[in-house]
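With one protein chain withheld, the remaining protein chains of the complex are depicted in position.
As written, the chains take the letters A and B, and residue 1 is the first residue of each chain.
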Amino acid sequence: MSVIFSTMSRLFFVLMLVASIYMLFRGHNEPGGGFIGGLFAALAFALLALADSVAAARKALIVHPVVLIGCGLFLAFLSGLPGLFSDGSFLTHWWAELGSTHLGTATIFDIGVFMVVIGGVLALVFRFYEGVEQ
Amino acid sequence: MEFVIAFAIGVLGASGVWLILRPRTYQVVMGLALLSYGVNLFIFGMGRLRVNAPPVLPGEDAIDPAAFTDPLPQALVLTAIVISFATTALFLVVLIASRGLTGTDHVDGREGER
Partner (left out) sequence: MFDTLLLWPVILPLAGAALAAALHAFPAVQRQVALTTMVLTFGASLFLVDAVMEGAILTKAFGGWMPPFGIVFVADRFSAAMVVISSLLALCALVFAMGDLRQRQVRSGFYPLFLGLMIGVNGAFLTGDIFNLYVWFEVMLIATLGLITLDRTRAQIDGAIKYAVLNLFSTILFLMAVGLLYGATGTLNMADLAVVLPQTEPSAALTLTAMMFLLAFGIKAGFFPMFFWLPASYHTASIIVSAVFAGLLTKVGVYALFRVFTLLFEVDNGTLKPLIAVIAAGTMLFGVFGAAIQWDVRRILSFHIISQIGYIMLGLAVATPLALAGAVFYIIHHIVVKANLFFVAGAIHRATGSFDLRKSGGLMKASPLLAVLFAIPALSLAGIPPLSGFWAKFMVVDASFQGEAAWLAAVALFVGLLTIFSMSKIWIEAFWKEHPRAVRARPVPAVMLVPIAALGIITLAIGFNPEPLVAFSNLAAESMGDRTQLIGAFYGGEHTAGVTP
């Protein structure tokens, strides 16, 4: 792809990743959340795959997308476990107040969803782009 | 307003069904997408259409339930959108693999006789 695109894509990659993390943590009381944050982040990696090559994007992701899916799902599963000990029901969330922010096991669940969405979308997108590149 | 939404759902449903019956794979995917849009609109409409009534409570003050709409159908629509996104993406992968393996985008895997 063109040099301009390649150069700017690095800037946009970082910006989009920051926006995705912001979206993830915004989701508690306002529109946002793990799903949309994950889409933003996946879009960032897809941009990298478009600008440079799928191999470069895979290296930026470090792990295989399916591993991300597994880790995210496991994180979501772990976030539901504390509820079993306190209330007797899976997915009952514990909350903690740090100043004005609400954090809790629900945030961990959302991060798990974030990772699953990144992994899922990128598993498909990388496959598509590799097919196109040939 | 109900008539407009109902009409829109009807148009989406009819177009979706027509497209599903077409012989090209991309038309089938679009048909399924239109049908799912129609159903999502329908479920949203099941919460009774109202203007200027948000589903989210604005804070801890006393509230009048009549000023807000039912948030449950909107949550159902969100779930349905996410799930249909995943299934459409997977189905697209299958269709692209079919295009690669058979060389044609006909749903039967080979061109029919005209």
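The rule we apply is simple: a contact is a pair of C-beta atoms (placed from the backbone, for glycine too) under 8 Å apart; a residue touches a chain by one contact, two chains touch by 3 or more.
As the structure is a computational prediction, the values presented were derived from the model and not from experiment.
Participant: From the touch rule at the top of the page, work out which displayed chains the omitted chain touches.
Facilitator: Hidden chain contacts in the full assembly come out as A, B.
Participant: Considering the complete complex, identify which of A:M16, A:A49, A:I69 or A:V113 is in touch with the unshown chain.
Facilitator: Considering all chains, including the one not shown, the answer is A:I69.
Participant: Under the stated touch rule, tell me which residues of subunit A contact the chain that is not displayed.
Facilitator: Contacting residues on subunit A, toward the hidden partner: 64, 66-67, 69-74, 76-77, 80, 83-84, 87-93.
Participant: Need a quick check: the contact residues on subunit B for the chain that isn't drawn.
Facilitator: Touching the missing chain: residues 20, 25, 28, 32, 35-36, 39, 42-43, 45-48, 69-70, 72-73, 76, 79-80, 83, 86-87, 90-91, 94-95, 97-98, 101-102, 107, 109.
Simple rule for what comes next: only the chains that are shown with their structure count from here on.
Participant: Using mean C-alpha positions as chain centres, tell me how far subunit A is from subunit B in Å, no decimals.
Facilitator: Computed from C-alpha means, the inter-chain centre distance equals 24 Å.
Participant: State the interface residues of subunit B toward subunit A in the complex, per the touch definition above.
Facilitator: It is residues 82, 86, 89-90, 92-93, 96, 100 of subunit B that touch subunit A.
Participant: Which residues, counting only subunit A, touch subunit B once they are in their complex?
Facilitator: My answer: residues 35, 120-121, 124, 127-128, 131.
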